[in-house]
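Here the complex is missing a single protein chain, while all its other protein chains stay put.
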Amino acid sequence: MSAFEAFLSTPGMLGVFAQDAVVQAMLDFEAALAEAQAAEGVIATAAVVPIRRACALDQVDAAAIVAASGRAGSLAIPLVKQLTEAVRRLDAEAATQVHWGATSQDVIDTAMVLCTRRALGMVEHELAALEQALWRLAERHAGAPVLARTLMQPASVTSFGFKLVQWMAPLARARQRLRAAGEAALQLQLGGAVGTLAVMGDRGPAVARRMAVTLGLPAPAGSWHTQRDDWVRLGAEVGVLCGSLGKIARDWSLMAQGEVGELAEPSGAGRGGSSAMPHKRNPVAAMVALASALRAPQRVAALLQAMPQEQERGLGNWQAELAEWAGLWAAAHGAVAALAEAAAGLEVDPARMRRNILALHGLVSAEAASMRLAEVVGKPKAQALLEQLSRRCVAEGVLLAGLVKQAVADDAALAAAVTPQEIDTLFDPDHAAAHARARAAEAFERLRAQT
Amino acid sequence: MSAFEAFLSTPGMLGVFAQDAVVQAMLDFEAALAEAQAAEGVIATAAVVPIRRACALDQVDAAAIVAASGRAGSLAIPLVKQLTEAVRRLDAEAATQVHWGATSQDVIDTAMVLCTRRALGMVEHELAALEQALWRLAERHAGAPVLARTLMQPASVTSFGFKLVQWMAPLARARQRLRAAGEAALQLQLGGAVGTLAVMGDRGPAVARRMAVTLGLPAPAGSWHTQRDDWVRLGAEVGVLCGSLGKIARDWSLMAQGEVGELAEPSGAGRGGSSAMPHKRNPVAAMVALASALRAPQRVAALLQAMPQEQERGLGNWQAELAEWAGLWAAAHGAVAALAEAAAGLEVDPARMRRNILALHGLVSAEAASMRLAEVVGKPKAQALLEQLSRRCVAEGVLLAGLVKQAVADDAALAAAVTPQEIDTLFDPDHAAAHARARAAEAFERLRAQT
Amino acid sequence: MSAFEAFLSTPGMLGVFAQDAVVQAMLDFEAALAEAQAAEGVIATAAVVPIRRACALDQVDAAAIVAASGRAGSLAIPLVKQLTEAVRRLDAEAATQVHWGATSQDVIDTAMVLCTRRALGMVEHELAALEQALWRLAERHAGAPVLARTLMQPASVTSFGFKLVQWMAPLARARQRLRAAGEAALQLQLGGAVGTLAVMGDRGPAVARRMAVTLGLPAPAGSWHTQRDDWVRLGAEVGVLCGSLGKIARDWSLMAQGEVGELAEPSGAGRGGSSAMPHKRNPVAAMVALASALRAPQRVAALLQAMPQEQERGLGNWQAELAEWAGLWAAAHGAVAALAEAAAGLEVDPARMRRNILALHGLVSAEAASMRLAEVVGKPKAQALLEQLSRRCVAEGVLLAGLVKQAVADDAALAAAVTPQEIDTLFDPDHAAAHARARAAEAFERLRAQT
Partner (left out) sequence: MSAFEAFLSTPGMLGVFAQDAVVQAMLDFEAALAEAQAAEGVIATAAVVPIRRACALDQVDAAAIVAASGRAGSLAIPLVKQLTEAVRRLDAEAATQVHWGATSQDVIDTAMVLCTRRALGMVEHELAALEQALWRLAERHAGAPVLARTLMQPASVTSFGFKLVQWMAPLARARQRLRAAGEAALQLQLGGAVGTLAVMGDRGPAVARRMAVTLGLPAPAGSWHTQRDDWVRLGAEVGVLCGSLGKIARDWSLMAQGEVGELAEPSGAGRGGSSAMPHKRNPVAAMVALASALRAPQRVAALLQAMPQEQERGLGNWQAELAEWAGLWAAAHGAVAALAEAAAGLEVDPARMRRNILALHGLVSAEAASMRLAEVVGKPKAQALLEQLSRRCVAEGVLLAGLVKQAVADDAALAAAVTPQEIDTLFDPDHAAAHARARAAEAFERLRAQT
């Protein structure tokens, strides 16, 4: 494997789709097939024990299977050959019953389903950890006023809790949709040569139902050799998750900049240092998540490109899809695990958030002030006034609140309606964050109800 | 618009996201906003009539709005400016109430939601037409034996109905998932400057609820300025649909080849001719669908790439997403409309299907024959025999059935168990298609239940 | 066209691939074909004048051609039909000579080549303007010390000129490579029905050479109906340009943040305001370039995906490629034009750059200090010392220079070798920028030599 794949994923997830795991899952398919067929009378009952015994990783040479797969055009052909040999060593008669009536794609697709079930569990596990860590940040810092920034410019004041909601709500949706997409996609594949289960005669559907039970998968409505829509939907859902994680990472990377300093990823042994610059603490979890958010969309695109598979089995596109699949999960797990770990130790600096607001001299409250004065003098006049005062505030480096107070004092109508205290309140970060806090509180309740 | 976009889409869908339609949808937002705000006491009731009256396409210059949008950084800024002027011409006081407390993204995203609702309806309409046309083909030709082909090589015999099921089942799923994804994604956007509805005070949520009712959209749980997951999920669903349509088109294009001739797109005035070759009838519907299946994945990838939007409003990525969106729907509608029209007149040639099976001299029944003989002599011996006979069949150009009969006659055990009539049956296309027909019949029942 | 395509491109470039322009270019092909064929004796000389006269936009109905193209499967078929009618109105005999021996793809590909030649010229024009504007910034601000930032964290001091070089060098390369790629790709397409020019007999190559001269294109070595490599290389080059522009835009957007403030896009009528926040000045040119840098890669991917075109003319993939092409150029021209305009008025704030350096209390000079002390006490000891002092600098908010001076004074060996003045120099931004200035000066010379 490329050294840089490991860097952006996790050993756990790389193991899920590694040679040994895929070969073992293929063997699990073959064992379940033999059992189901014996139970339905398709093959001899005596064949089950030797086949099941041979369906173990130490009975075959996984590396040799993979090495032979390129010329064979499939992992299944060398695997079936080796497995047949392994069974023959135990029971020559049973060897004739191996892989009966199944096709390469049956064993490969089902193996991928089994591996993917594990992958999904692992992603869900880290997702829950990330959500938990963000809840803990909410407990401590939800109320803190912080700059909202639009188009990468300071815009107005919001609350840190409102930002948390923006990160967490998509994660809660991802959790639900991943589960639903997994249920639809993680189905047994069993169709025989061309999807019709013809060789098993009338007993094909019953064999499939038994296998599904053994492997803990839903009973399939039919084969899906070249109907990849539910499978690709699950992939797209993983892509959406990477996008939502990337959004969190983008925000962290911006808030962690030296000039902003509103949060920092945890430091620690071997974490985020620099080979040339001793003072640096790099946002490495954000880095991993951003890399995943860049790579995952291309893998989803590849899955979609692969959908127009030819007739009863695709040439090139099915195989490309299989190879892209693992990379997608590797990216997702790398991202969610990195963010979960960092979120648990994320350093949030509410004081710096407040200083960043104040450093803008009140400009971010210009809209609120304009709205308040508009109640007295109308929107056009209020807006024109605030625009003029904002320009002075920038040019002279003075506080906008002071300029507004002066302008109000200079205008009889305004002076009669708006007090200096009210103006101070308008420019107070805590006041400015009040609506954000209210919205966030409602959202937290909704999120809690979904957990 | 590029001349080649029109070529691969439909005038109807290109109109849905065209300048005038988007501007009108933005005006619909502004009118609904004013009404809701007046009802909640945020703006003066007297402003509603003039604002609603000005919210018509003939009151603004849509082309000028689009032309100014690049420098402005948003379509909304020049629109609000023009609308304010239009209202002022009717009522100067009301002009001060326009777009109160909303932000550019509110009006733009909601306008896109409104346009997308129309787009979704149009896609669903053609999808239903395509499904209907395929049902009609099933009524006439479901039972016809036809070659199944895997890795683009003849594999075995299936039924045309089984192929139809492979095309139709993903369409039925697409219909359901598009509806669900649309319900989740097609929500009002209303958050004000940074998503918190701060300017509208406590009345913000009530304004949003009223607007949602007016516009016929679900009441939103909150703003989703930079939480694009549900929106992108809808886009991914459209991408999956394009993939499923591309699979149909790929199959048609292969079955329509001159050397295969199992089906043909309808001919007709101006349809699929060649400027240089008078005898050609090109599969132009398949062409459009294949082009869409190639383009749509890249648009989905762009939507996913755009997800890590910065803080409270993205810089570049939100805008890129908006621009990619229309292209995705254009591709999807072009594809489904082309296939629906062609499916209604698709020429299916069951006789040619049968000839193509017979031209293989029985090779595609080798597996079935091998399985039958295996019951007598065991799988290894049966397979070896059939492999040898298949080689002779190819080398000598003789019928495999004859070779098998001879081999059975030459082997006492086989001769005792397998009759020549049984062998003929094994090589009969109708017999070979029997299991496919059974599987297809079950599937048609499931599909009918979902309609 | 979608309202958001216009927003991210330019009217000029959208016009280049619009319906009228493509149809006119197709007519230019037909006129040149007739002239060349008459000169070579393939068609009657008398046919040239009426054909040339009919090859004008007002002689055909471009909208009707595009409208008919979907069902026809090609723009060329309805165009040839209309053109033949138009010629017939002038001269019935000449009408029989129209489009003689050419195929749809000949006229469409050549028309796209002619349009693309204009597009390339327009991109080169704006690219030159952008480079000019950056040269002017270099004249004024090349020497200014500014923070270098790695992984979005302050890293060290560089010069603004060094940043300019990083922006400009890729543009100079883009200019050269675009030209070379254009020369290879912008070739006449003329192959007849299947690429062999069979219908024109032995005169085919001579006709092609004459047409190439008329249209100002290189003489082609042969047809390239399904050999799209040089064409796609040009597209990839446009994609690389968008990436290099995106890098500039990314840097601008980061340096223009409120908390950084090192540069700002120009303000001006209708430029980058906010509908809700009067004080904002949004980096709208960076926005357009970032959107292009996100969209263009997916269009390049589509071009590459389209390359495996079937046999002598692709089904779906050629058509998809044509449709993606225009979008790529639209994105590129939108980006380069926006950056060129903004660069001409870019506000650079060297004082703020210096303040941002100083705000880090000397941390960014830690590496330089460590290296200097290492000469006396060795690297490990020097690094350990600086790490410890850096931590104190951060924790106590004091200047690192002071801490270093104290440490040097406290250590006899260091005190003997390093003076306080030397330490002050190490921490002086101008000194820290010296090497960056030297590297940038060399680079500017290389760039000037390439202009």
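All chains are identified by letter, namely A, B and C, in their written order; residue positions are counted from 1 within each chain.
The rule we apply is simple: contacts are C-beta pairs under 8 Å (C-beta built on N, C-alpha and C of every residue); 3 or more make two chains touch, one makes a residue touch a chain.
What you see is a predicted model; the values in this text were computed from it and never measured.
S.K.: Given the contact definition stated above, which residue among B:132, B:176 or B:257 touches the chain not shown here?
M.R.: Final answer for the missing-chain contact: B:257.
S.K.: Among C:90, C:304, C:398 or C:415, choose the residue that contacts the chain missing from this document, as touch is defined above.
M.R.: Among C:90, C:304, C:398 or C:415, only C:304 touches the chain that is not shown.
S.K.: Looking at C:76, C:114, C:207 or C:249, which makes contact with the chain not pictured?
M.R.: Among C:76, C:114, C:207 or C:249, only C:249 touches the chain that is not shown.
S.K.: From the listed residues A:99, A:173 or A:361, report the one that touches the chain absent from this view.
M.R.: Of all options in A:99, A:173 or A:361, contact with the hidden chain holds for A:99.
S.K.: In the full complex, which residues of subunit C touch the absent chain?
M.R.: The missing chain touches subunit C at positions 73, 93, 95-97, 100-101, 103, 148-152, 155-156, 158, 162-163, 165-166, 169-170, 173-174, 177, 193-199, 201-202, 204-205, 221-222, 226-230, 232-233, 236-237, 239-240, 242-244, 246-247, 249-251, 254, 290, 293-294, 296-298, 300-305, 307-315, 367-368, 371, 374, 378-380, 432, 434-436, 438-439, 442-443, 446.
S.K.: Quickly run down the residues of subunit A that touch the omitted chain.
M.R.: On the subunit A side, contact with the omitted chain comes from 1-8, 10-11, 14, 17-19, 22-23, 66-78, 80, 99, 101-104, 192-193, 199, 249, 253, 268, 270-277, 282-284, 286-295, 298-299, 301-302, 305-306, 315-317, 319-320, 322-327, 334, 338.
S.K.: Please output the residues of subunit B touching the missing chain, sorted low to high.
M.R.: Here the touching residues of subunit B are 147, 149-156, 253-254, 256-260, 274, 276-283, 287, 298, 301, 305, 356, 359-360, 363-364, 366-367, 370, 383, 386-387, 390, 393-394.
To be clear about the criterion, only the chains that are shown with their structure count from here on.
S.K.: In contact with subunit A and with subunit B at once: which chains are those? Just list them.
M.R.: Chains in contact with subunit A as well as subunit B: C.
S.K.: Using mean CA coordinates as chain centres, what's the subunit A-subunit B distance in Å?
M.R.: Distance between chain centres: 24 Å.
S.K.: Could you work out how far the Cα centre of subunit B sits from that of subunit C, in whole Å?
M.R.: Each chain's C-alpha centroid was found; their separation is 32 Å.
S.K.: In subunit A, which residues are in touch with two or more of the other chains?
M.R.: Within subunit A, the residues that touch at least two other chains are 149-152, 155-156, 254, 298, 301, 305, 367.
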